[in-house]
Every structure is written in C-alpha cells, then in structure tokens.
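Only one protein chain is missing from this complex, and each of the others stays in its spot.
Order as written gives the chain letters A and B; numbering starts at 1 within each chain.
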Amino acid sequence: MPVVTEISQGGQKLTISIKGRFDFAKHQEFRESYENLQPKPESFEVNLKDATYLDSSALGMLLLLRDHAGGENAEITLTNANADVRKILAISNFEQIFDVA
Amino acid sequence: MADTHLDRDVLSALQEVMEDEYPILLDTFLADAEERLVLLHKTGDAQQLMNAAHSFKGSSSNMGAVRLAELCHELEQRAKDKNLSGVEKLVGEIDGEFAIVRPLYEAERQRALPTKASVQRF
Partner (left out) sequence: MQSPLESLTILIAEDSAADRMLLSSIVRRQGHEVLTAANGAEAVEAFRQQRPQLVLMDAMMPVMDGFEAAQQIKELAGETLVPIIFLTSLTESEALARCLEAGGDDFLAKPYNQVILAAKIKAMDRLRRLQATVLQQRDQIARHHHYLLNEQRVAKAVFDKVAHSGCLSAPNIRYLQSPYALFNGDLLLAAFTPAGDMHVLLGDFTGHGLPAAVGAMPLAEVFYGMTAKGYGLSEILREMNAKLKRILPVDMFCCATLLCLSFQRRSVEVWNGGMPDGYLHSIASGERTPLKARHLPLGVLSPQTFDDRTDVLPMSVDDRVFLLSDGVIDTCDANEQLFGVERLQQVFAANRQPDALFAEIEQALRDFRGEARDDVSMVEVSLLEAAQVSPPALVYSDSGQSSPLDWSVSFEFRAATLKRFNPLPYLLQLLLEVHGLRAQSGALYTVLAELYSNALEHGVLGLDSGLKRDATGFTRYYQLRNTRLDELRDGFVRVHLQVAPTGEGGCLTIRVEDSGKGFDVERVMQRPAAGVRLSGRGVGLIRQLSRNASWSDDGRSARVEFFWEAQA
C-alpha cells in the first residue's frame, strides 16, 4: 500500500498521503518520502483520508517527521483523519503537538 | 510397423558407453530375453503378462530392438485391457521377432570381439 507524496510549486509544502494501514511496514517509505528533499519544505501535511488504522509505530514515525521538520518549530498538519484514527490521536494527546485538521 | 529390426545408431552408442563390457551387455540381454519369453508363454494371468511385456519392452528399446519393443507394447496394452483372446498369436509374433534379432546381436558380439583380440595380439 503506497505512500504518495506531492510537493507544492516552489517546494514550500510537502503533502504525504497514507493509504491503508499506517504501521511499521510503511516505515522506510515514509522516511524516504521526506528525508532527502532539497531544499527542505517549510511546511508538511500528512493526509490521512485513506488511512484505516494508526498504531504506535505510526506515532513514532510522525515524531521522526516532526524532528526532521524542526522539532518544536515544525509546521505539520494531520488532515482528514477518520473517527478511529482521530481517537488514537486523541488518547495519545498527539493533538497537542500536531495540528489536526 | 518399423522396417528396422535393430537400430544401428543405438548399438554404436551402447558400444561407446560400455566399451570393453559391450559383449557382456549383449550376453546379459540375450539371457534375460530368453527368460522373459519363457515367462510370457507360461503365464495366463493378465497382470503378470502385462508386467512381463512391459519389462521386456523396456530393455528391448534400450537395446535398439525397435520392432520387438513395439510388439511388447501391444501385448502390454492387450493385457491391460484384459483382452486376452488371441494373445497367444501375439506372443508367437514376439517369439518370431526375437528369432530374427537374436542372430543379429550374436553377429554384433562377434564383430566386437576382434577389437579385443587385436588388443590381445599386442
């Protein structure tokens, strides 16, 4: 199940879309989708519209992205999460460190 | 029905493989074949007949006796189908075919010997 990326004109914003289960199997793909971009985008969006499920390794991957994107100053939005995914984000309180739209 | 009773190419291939043991192979086959023929005549059981014919077919084809192998195949099929009427005639044909190829093998055996003899002369 793929990880699809889309970069805005000028390379300012990177949108990463996750299809299916967001779990450890996607680890390498996810990292590769943002790690080597030059110049580094200023903001990131993780589109969870087709993501069916999120586990703790997915939360870890989001933390890695956040670290790459500047840590506390990172601009990352998580969008279109379904009810189940939202619940996981709520219990872990990741909404406190990511914008959830 | 094939014209050739004995495939010469097979024989030369055999000789090449067996080298000095070629005559022994021929002897062994001939001895084997005689035993088989006895069995074919003796048995009335369809299963046994089928197995014996099958076996004879195998070694005949290995030894290049093409027509002999075909006849055995036919006998095998008949015995398998349990169609034993007129089977004595077929066995008779097999007898006949063997009678033809046997001297051919013996001649082959003689032909092979001089090589050995010429070696001995040295």
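Please note the rule applied: a residue touches a chain if its C-beta (ideal position, glycine included) is under 8 Å from a C-beta of that chain, and two chains touch if they have at least 3 such contacts.
The shown structure was predicted, so the numbers you read here are calculated from the model rather than taken from an experiment.
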| item | value |
| --- | --- |
| Touch partners, limited to displayed chains, of the chain removed from view | A, B |
| Touching residue (missing chain; options B:H5, B:H54 or B:R102) | B:H54 |
| Residue among B:A13, B:V38, B:A99 or B:L113 touching the omitted chain | B:A13 |
| Among A:S43, A:S57 or A:N82, the residue in touch with the chain that has been omitted | A:S57 |
| Residues from chain A at the interface with the omitted partner, ascending | 56-57, 59-61, 63-64, 67, 71-72, 91-94, 96-97 |
| Positions on chain B contacted by the hidden chain, ascending | 10, 13-14, 17-19, 21, 24-25, 28-29, 31-32, 51, 54-55, 57-59, 61-64 |
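The criterion applied here is as follows: only the chains that are shown with their structure count from here on.
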| item | value |
| --- | --- |
| Whole-Å gap separating chain A and chain B, where each centre is the average of the chain's CA atoms | 80 |
